[in-house]
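A single protein chain has been removed from this complex, and every other one stays in its place.
Every chain is named by a letter (A and B) in the order it is written, and numbering of its residues begins at 1.
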Amino acid sequence: MSSPVLEIRNLCVDYGVGATAVRAVRDVDLTLHRGQVLGLAGESGSGKSTLAYGLTRLLPPPGVVTGGQVIYHPPAGAPVDVLAMTPAQLRRFRWAETAVVFQGAMNSLNPVHRISTQLLDVLKAHRPTSTAVGRRERAREVLRLVGIPTDRLDAYPHQLSGGMRQRVMIAMALLLEPQLVIMDEPTTALDVVMQRQILGELAQLRQRLEFAVLFITHDLSLLVEFSDHIAIMYGGRVVEQAASDRLYQQALHPYTEGLLQSFPALRGPRRTLTGIPGSPPDLRAMPTGCAFHPRCPYALDVCRSRLPPLGRPADSHAGRTVACWLHPTAEPATGTRP
Amino acid sequence: MAVPAGTVDAATPAGPATVGTGVRHRPGRRLPLLRNRKAMTGLITLGFFAVVAVIGPWLAPYDPGRRSADLLQPPSGQHWFGTTHLGQDIFSQVLVGTRGVLLVGFTAGIVATLLAVVVGVTAGHLGGVADESLSVLSNVFLVIPALPLIIIVSAAIPESGDLTIALLIGLTSWAWGARVLRAQTLSLRRRDFVEAARATGESTWRIIAFEVLPNLTAVISSGFIGTVIFAVMSQITLAFIGISSISPWNWGTILYWAQSQQALAQGAWWWFVPAGLAIALLGTALALVNFGIDELVSPRLRTSGSGPIRTPDGRTVRMRTGFTPVLAPAQPQSRQPRRQRRRPTTARRPSRE
Partner (left out) sequence: MRFLLQRLAFYLFTVWAAITINFFLPRLIPGDPVRSLIARYQGQLSTDAIDSLYVLFGLDQERSLWGQYVDYWAQLLRGDLGLSFTFFPTPVSDVIGNALPWTVALVGITTLVSFALGTGLGVLAGWRRGSWLDGLLPVTTFLSSIPYFWLGLVAIALLTGPGSFFPSSGGYEPGLVPAFDTIFLGSALQHSLLPAATILVSSMSGWVLSMRNMMVTVAAEDYITVAHAKGLGERRVALHYAARNALLPNISGFALSLGFIVGGTLLVEIVFSYPGLGFQLFQAVGAKDYPLLQGIFLIITVSVLVANLLADLAYLALDPRTRKEG
């Protein structure tokens, strides 16, 4: 259960190089365990998408990874550092081990090619020895998995509805049975009903196929339901990390608290909806100390001058970490969850 | 009128999403065009031509039409660009001719841009039948070959001076701009601030003047410059084939005389080279300004942020979509064996071994 599938160590991602560089992800440590769902939440600009694109090395220019390691543990064999791969190695690794479901399926499918072409070229690239019949059969199989009639295989993207398109993207991600699927706001572009439906299906698929998920969203309420663990990002750093139920019951970081208070309670007693005043920090001019202090209702003097380390808080259970002076760490941050 | 889905993008590589960012959201950066090296080079060259256009006639050492005994002389200290078959000084002709070229070019540009703004913005903003018919009108003008049309029209007008030619070019070359502007206006119309203005009950013309037009500045100016390029070329072409009146000097008339007096056969290269280079230089300057505007409107086109870059520790890394470079601070154990290992590329250096 607790063997890791992906370990992110001290990952830093910049936009630009040299004097104009802006650091969008700062020293992020995360561990994703086999078969688990890790949710990554934060406002837009918190660095969560940059993190996902950075670790897969899909970040477009001027993005550059400036440090750290991304260790992938294959089911058999020695761990590999994704950041050290040559383009050829990276090509082989991609989709076979980690697939990505992108935000907005509208633009993720090439409008001029049939669905079949876009499913089959993955198989052709990664399984060159497969037969044409076998590839088509596999494509049908994954469409069935996500509940799309197989006669839509030769449809063009514009002939499908938004929900169908996103399902095709999920089917595409499952083609090679990857160990890890990264989902970047996979349902944001859909209406709420469709969102629920697809998430439900995803949860079932995950149980059947046992892949791990890195789920990125600005919508914390989704994560509370859908994921095992949640990491909260603010200003390019992870500020709190805990099991989802524990995080939902008791948020330690004032930012997490603010996020939780910006949607109505899922169950239990009603809470007042307050939201968070102010706006996310400008990456070019980050506040000193804790990046959240200008918006924090509980800010102390120390928050303005010193950056709180991420670590296990002395005043709480084991199994969670937080970076906040209100909850000083009991032990130096190791970055890994116990 | 149904138009292929992609055509709008063709005209504006930026796509609708980027319209207006230049004006609304960057108050602190006035005249960002001046920061663009291409645009700056273009503007300086353009300024040079403008100065020549104004003071050229005074600078000219000779009367461009005056004949002399130096027939068909190659360039010399006395005649910088040589002389014609009648002994006229070509340098003076080029200097004096600049004014006509710029005057016609910019007049035609202004006429065409005004028409394009009126037709394009009206069509895009009003929609419905007005849009349909204005779109068909501009498409008709777009597909009818402009130069042959100008030729037959000016052949029908007995004496076509500079102003007539400028008007003619302006009246036939507005369609491209109108098309682009219509597309941009259409996308602006759905933007929040325009919707908001409409909701608060501002009048259509007020919305167009204060909300829509300021956000179209880049598109309008790039259309304007495009038309000026076209107008300069057309006017020179018309003069070259002898359609427009050949009495006032411009670069086209120089070429007309060079061609009709068999300058080529006589080896008088100096007769057509200076005028041609001047045209190419002016055209390049205008095109550079337009590149600057394009890059301003659509940041994706900027060359910076792509291509090889140098890292602080002196390595060269290539930016490449799909393979984000990793610039980890070089570590002792990975730095030494780098050469021996002979990797296929130096670009995507692993962070650690």
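Here is the rule we use: contacts are C-beta pairs under 8 Å (C-beta built on N, C-alpha and C of every residue); 3 or more make two chains touch, one makes a residue touch a chain.
Please read all numbers here as calculations on a predicted model, not as lab measurements.
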| item | value |
| --- | --- |
| Sole contact to the chain not displayed, among B:34, B:71 or B:155 | B:155 |
| Hidden-chain contact residue, picked from the options B:40, B:59, B:86 or B:241 | B:241 |
| Interface with the undisplayed chain - residues on chain B | 1-7, 9-11, 13-15, 136, 139-140, 142-149, 151-153, 155-158, 176, 229-230, 233, 236-237, 240-243, 255, 258-259, 264, 267, 269, 272-273, 275-276, 279-284, 286-288, 291, 294, 298, 300-301, 303, 306-308, 318-319, 321-323 |
| In chain A, positions touching the absent partner | 56, 58, 60, 87, 90-96, 99-100, 102-104, 107-114, 121-122, 125-126, 156, 158-159, 169, 172 |
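In this text, only the chains that are shown with their structure count from here on.
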| item | value |
| --- | --- |
| Distance from the mean Cα position of chain B to that of chain A, given in whole angstrom | 45 |
| Chain B partner contacts - residues on chain A that touch it in the complex | 14, 16-18, 53-54, 57-69, 81, 83-87, 90 |
| Partner chain A, residues of chain B touching it in the complex | 305-306, 309-312, 317, 319-329, 343-345, 348, 350-353 |
